[in-house]
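A protein chain is absent from this complex, but the other protein chains hold their places.
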Amino acid sequence: MITAGLDIGTRNSRAILLEDGTKILAKARSPTGYDMTKVAQELLASALASAGLTRADIDYVAVTGFGRYRYEERDLSVTEITAAARGAKFLFPRTTCVLDVGAGNARASKVDEKGKIVKFRSTEKCAAGGGGFLEKIAFYSQVGLESLGPLALTSKNPVAISTVCSVLAESEVINLITQEVPLEDILMGANQSVVGRVYLTLKQVGINPEVTLTGGLVENPAFVKAFETKLGSKLNSSPDLYYAAALGAAYLGHRRLLKRKGVGA
Amino acid sequence: MQALRTYFAGIDAGSTYTKGALVDDRGALVETTVDMTGINIVTATKKAYAQLLEKAGVSEGQVAYVIGTGYGRYRITFGNTQVTEISCHAKGAHALFPGTRTVLDMGGQDTKAIRVNDRGEVVDFCMNDKCAAGTGRFIEGSARVLGLSLKQVGTLSMNSSNPVKVSSTCAVFAETETQEQLAWGNKLEDVLYGIHVSIATRSIGLLRRVGIDPEITFTGGVSQNPGMIRCLEEQLGQKLNTSPLTNFCGALGAALFAREKYENTTGTGRSAA
Amino acid sequence: MTPEETFSKYVEDSYTTFQTVKEWKQASGRPAVGYFPVYFPSELAHAMGFLPVGLLGASGKIPLDRATAHTQSFVCSISRSVFQLVLQGNLDAMEAIVFSNICDVARNLSGITQRNVQRTRIEYLHLPINNTSQTAVPYLRSEYERLANTLFEVGGVRLDTEKLRESVELYNRKRALEAELGMLRGSRPWALSYSSYYSTLRAGTLMPIESYLPLLERFVEEAKQVEGKAMDKIRVVVLGTFCEQPPLGILKAMEDAGCYIVQDEGLVGERWLGRIPLPQGKDPLTALAEGYVSNPNVLTVRYHPGLDKQQRILEKAREQKAEGVVFLTPKFCEPALYDYVIGKSALDKEKIPYLHIEYEESASSFEHARTMVETFAESILFD
Partner (left out) sequence: MAEAASSAPLSFDNFDKAKRMQGELTKRYFQRLLTAKEQGRKVGYAFVMANPIELFNVFDIVPLYPEITSLNISYRGGAPPLISLSEEMGYSTDACGYVKMGVASVTEGTSTSIGVLPKPDVLLLTFSGCQIYIHWWEQLHYQTGAEVLVVDVPYVRERDGKVPSHDVKYVASQLEESIPQLERVSGKKFREEEFRETMRLSAEAWDLWRKCIEMGKLTPCPMDAYFEAIYYMAPITIARGTQECVDFYRFLLDELNARAEHGVGPTKKEEYRLVYEGVPNYPFFKNFWGLFREHNARGVAATYPKVAGMIDTDSFRINPDRPFESLAEYMIHAYCNWNMPMRTDLIEKYVRDYRADGVVIHSIKSCRSFSMGQGDIREHLAKDLDIPTLLIESDHVDPRYYSEAQTRNRVDAFFETLALRKGGGGN
């Protein structure tokens, strides 16, 4: 039985193929852009190609992410919060807290043994509480998003970026740049500022180890480090966590499929 | 005194672009220049100044007075003094369009509405409060997220026949909202135009604070965006003054201030650096 | 037209044009009084010949450029939107507009409105918050007399005790029917969609009560007959919508996303008084004042010593067999934000799931809310 999980995010989209609810067969990723139907189709095709399968081999498609309604041929849609929690639990079975940071906002959830969400919060929109802020900073400071993390890690004296509003925070960064504060210190400060907001959200659901980070920010080592420092403990990490929501969707799809078959038999 | 002409320079160190303008001793615009500000503002301003002189074929010794403006104005090491971009935009706009009574400056970091008198002096001004920040940067951000260039955004948005409503006041929320509109299947050009409409509405709110007296001159980088000009004109129900030069109003105003300053202080021993 | 169609016609009209008000005035030759939420003694205005009209904002139908010139952006949408309507002249049909002490924003709004209108009379009513004082009821009675005096100056008709008694009875009837509808939502939410329930209540803030009551009666009867079938949705109590009203879209998105809204605070001020007892010989104005002062129900914008809000929220959730509570609060609305903290700490203790979402009256996209609600429903339904 093969289920597909598609995550159509505000910034990036992912696809996962899962066999029997246990084995990851293929992964694919790409920026979302503005044509969400197209990106979903392309990702699915590319995942299928890398697994050497065809569309007919897929028994069930579960879609998540804010563009979940743009893929018409879905069998199930779930929100990215539910999906990311399941994905995190799949990869790290002892997870109790999941932090899923997307471009626009961050979602913290507390999950039970089965991966079901007990409580969740999202960052207030009115705050630099998502990865999009870091993307902007990467742009103004003219370092690529990929190098932002590694460069920030070299900082010895991160500057505090105190403003809560993203609009003001951006001005503050530009102002720091004009004052020729070392770039790595600004970048680390920006990471810490997002961590500060996100931490507050996590705190609102109650922090319990183990904490698993999912979404695009797992690829930003400075964010991970700043977060671990704030937390005072390790985060679960693995490159697959980038795909957690797609994975979680595929997994939930598999469960649905079982249920359906069980009823049908 | 040698027979060489005297010049005056204005450097506008903005958040996105650094602009320069050079005027002669009669106050006529001689040359302009523009370049990305980047992360080193000192270098950027020096470079802009050098470029300006080179393009005009003028030597540094011929420039009698330099005024810096814009966010980076205190970082302009070679200037004689600084004036805020509010006064500079007013002066520059008035120089280009002497009938100007209201100036709308939309730049990368903020938007300003300025009321000026018949001499181009600032009578009243308002700047966006943060929660209503509708600036060029926002359009740029949306363009980047959607993988489009600034040019494409401006032109595409002009094709819209049925703009969607982007109602959030805050630029941060508006960004999410535009994507949601796409997620619900709205056409790209309609969403793009919706962004323009929403920023235009906020700017008009700002204009209303100072009062809308014709003629209105639209300055700053965004004045080069045809989509925004269309939106503003539609909503205001009147024409705006714009030209390729309105992008340089800040720098031009600074250069004109430099000339005035110099004339007021000649004989007092102050000279160019 | 079915009652439902009439109701929506009134609601649509109230966003910007107020054509129905103008027509009523033309036909009757009588004045209209607009009131800002949360509570207004409509009976009093009605008894003096006025058409009381609830002012709830333009629901995003107009750009707020003028309001933006006078107010900062951290002010809630309803205030800016009502102010925009005032400045544009859309509320010229009202002879008077009445505000009351619900929050600092509304209070200051009354003042700047006063400074910016010529024809309309602006009045501000102080509703007492001290229900333990011996003087509270006589005080409110004096306030109502003062209001009556203003309405007399504007409309030329004096307050008549007998008329007031009749008006109170009419409004008692309205509140009773609305309560019946609310109960129906609680017991069989699938039989009546939240949006049509809500439109019905909202039309009640706009229509002349004489024409509203018969339609309402018919509507309630018909709603009772609907069979319908329960769907797999969670039962939620929605709190926070007492003043600025959420766009219909957000409420629809919530129901689509898997909720039955079995109880809510939408337009709570209209329903709040319940029944005002009017025994023979009782002064109706005093009864009206007592109805407010000694009301044991919770109202976010009022503090009454001795009333346990936390307990009330828990009771509400239990009575309705709610599986969760959704705090749906207007962006920048401080009273709602403070009540949220008070409410959430009670729910935390009792381990009742809850969710907090913010909205703006003028919003046109509800994706964030939908995702939050869907997750909330998923977290309760899935295993």
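By letter and in written order, the chains are A, B and C; residue numbering begins at 1 in each of them.
To be clear about the criterion, contacts are C-beta pairs under 8 Å (C-beta built on N, C-alpha and C of every residue); 3 or more make two chains touch, one makes a residue touch a chain.
Small disclaimer: the values here were computed from a predicted structure and weren't measured.
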| item | value |
| --- | --- |
| Contact set of the excluded chain (shown chains only) | A, B, C |
| Touch with the omitted chain, as defined above, among B:18, B:37, B:62 or B:87 | B:87 |
| Touch with the omitted chain, as defined above, among C:130, C:161, C:187 or C:211 | C:130 |
| Contact residue for the chain not shown (choose from A:19, A:42, A:124 or A:185) | A:124 |
| Selected residue (touches chain absent from view) among C:2, C:142 or C:211 | C:142 |
| Positions on subunit A where the hidden chain makes contact | 124, 126-127, 162-165, 168, 171-172, 175, 196, 200, 203-204 |
| Contacts of subunit C with the absent chain, listed as residue ranges | 69-72, 74-75, 79, 101-105, 107-112, 114-116, 123-124, 126, 128-130, 132-136, 138-139, 142-143, 146, 301-303, 305, 309-310, 331-332, 334-335, 337-342, 344-345, 356 |
| Footprint left on subunit B by the chain that the document does not show | 71, 81-87, 110, 121-127, 129-130, 209-211, 257, 260-261, 264 |
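Heads up, the rule we're going with is that only the chains that are shown with their structure count from here on.
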| item | value |
| --- | --- |
| Where subunit A and subunit B are represented by their mean Cα positions, the distance between them in whole Å | 38 |
| Rounded Å distance, subunit B centre to subunit C centre (Cα mean) | 46 |
| Where subunit B touches two or more other chains at once, by residue number | 130-131, 170, 176, 180, 183-184 |
| Residues of subunit C engaged with two or more neighbouring chains | 367-368 |
| Contact footprint of subunit A on subunit B as seen in their complex | 13, 15, 38-42, 71-72, 75, 109, 130-131, 133, 137, 141, 144-147, 170-173, 175-176, 179-180, 182-185, 188 |
| Parts of subunit B lying in touch with subunit C, wherever the complex brings them together | 129-132, 164-170, 176-177, 180-181, 183-184, 201-202, 204-206, 208-209, 235 |
| Subunit C contact footprint on subunit A (complex, rising order) | 66, 78-82, 105, 114, 116-122, 125, 252 |
